[in-house]
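The complex is shown incomplete by one protein chain, all other protein chains being positioned as in the whole.
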Amino acid sequence: MEVKVLFFGVLAEVTGTNFKNFRDVKSIGDLKLRIQDDFPEVVHYNYRISLNNEIINTDLKLKDGDEVALMPPFAGG
Amino acid sequence: MEVKVLFFGVLAEVTGTNFKNFRDVKSIGDLKLRIQDDFPEVVHYNYRISLNNEIINTDLKLKDGDEVALMPPFAGG
Amino acid sequence: MVTDYLINGPITKKVICCFLEKIDEKTNSGGHSVFLGQVRADEFNGKKVTAIEYSAYEGMVMVEADKIKATILSEFEDAKSIDFVHSTGIVKAGEISLFVLVSAGHRYQAIHACTKTVELIKEKLPVWKREIFDDDSHEWKQ
Partner (left out) sequence: MVTDYLINGPITKKVICCFLEKIDEKTNSGGHSVFLGQVRADEFNGKKVTAIEYSAYEGMVMVEADKIKATILSEFEDAKSIDFVHSTGIVKAGEISLFVLVSAGHRYQAIHACTKTVELIKEKLPVWKREIFDDDSHEWKQ
C-alpha cells in the first residue's frame, strides 16, 4: 500500500517538495515518524494534519491511496 | 422679505406642490401657522423642519431668502 | 442629474464598475467593503412592488453626505476613502438604488466603516421613497 503526503506553505519550502509517497505505513503515528526520518526539519514547525481533506486530531489507520497533508496555520485572505 | 418653503415625500403629495414662497413671516412659529392656513392637511403628518439645510428644533427668526423644508421621516436606502 | 451623491434612476453596473476601477491604485488599502441596496419585489395584501420612486432634498443631501464622510473618517482612523451614491426617481424591482464603497487599511475597519456608513445614510440623508405597486397604487415608506 502507498499513501501520498502533501506539504504546504513553509513546509513545502523547508522539505523542498510539494509531496512524497510513502509505502507500507500503518497509521498516522507511523507516518509521522517516517516523515521525520526523511525531513527532520519538519519538527520545528507548527502544523495540522488532514486525511482525505478532513482535519484529524487522533491517530488513525491508513489504507492504500489515502492522501495526507501537513498544513501550517492557514493564512488566506 | 420672502422665504421659500419646500415640501418633501408625502407632504409634497398632500399639499400638491414641491414648494411655496411666503412673504413677511417673522419666525418659524409664524411660518408654521401660515402653512397650516394654506395647507391644513399638513397637521396630520409627522415632520421635522430644516432652515437652510440644518434641522432645527426651536423657534427661530427668519430673514429674506431663507429656505425652510418640511421633512417627513427619512426613508433612504 | 448626477452630483457627487445622487444619480437619477437606477445605479447601473457600469457606474458600480467605474467606482471599482478606481480602487486598484491605492496600495495602502487592504480591504474594500461594498454595499448595494436593491429594490425588492415585496408583496403586501396581494399587491407586488414593481418599483420605488425616490425623492431627495438635494441641497441638504450634499451637506449631510459630507458630514457622514467626515464622521466615518474620524471614527475609523484606518478608513482611507468613502464613496456612496443614492438614486432619485424611479428604480424598478431588481435594480440598485444605493451604492457604498469604503476602503481601509484592514478588513474589519473596512467592513465596520461601511456598515456604519449605510446606517448613517438611512438615518441622516434627506431621502424619501414611495413603493409603486403592480395595480399602479403607491404607498409612502418610512
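Order as written gives the chain letters A, B and C; numbering starts at 1 within each chain.
The working rule: contacts are C-beta pairs under 8 Å (C-beta built on N, C-alpha and C of every residue); 3 or more make two chains touch, one makes a residue touch a chain.
Small disclaimer: the values here were computed from a predicted structure and weren't measured.
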{"item": "Chains in view touching the one left out", "value": "A, C"}
{"item": "Omitted-chain contact residue, chosen from C:Asn28, C:Asn45, C:Ser74 or C:Ser137", "value": "C:Asn28"}
{"item": "Missing-partner contacts on chain A, residue numbers", "value": "6, 8-10, 12-13, 50, 53-54, 67, 69, 71-77"}
{"item": "Interface with the undisplayed chain - residues on chain C", "value": "13, 16-17, 20-21, 23-41, 93-96, 105, 107, 110-111, 114-115, 118"}
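The rule we apply is simple: only the chains that are shown with their structure count from here on.
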{"item": "Where chain A and chain B are represented by their mean Cα positions, the distance between them in whole Å", "value": "74"}
{"item": "Mean-CA-position distance for chain C and chain A (Å)", "value": "49"}
{"item": "For chain B, residues that touch 2 or more chains besides their own", "value": "none"}
{"item": "Touching two or more other chains - residue numbers and ranges from chain C", "value": "none"}
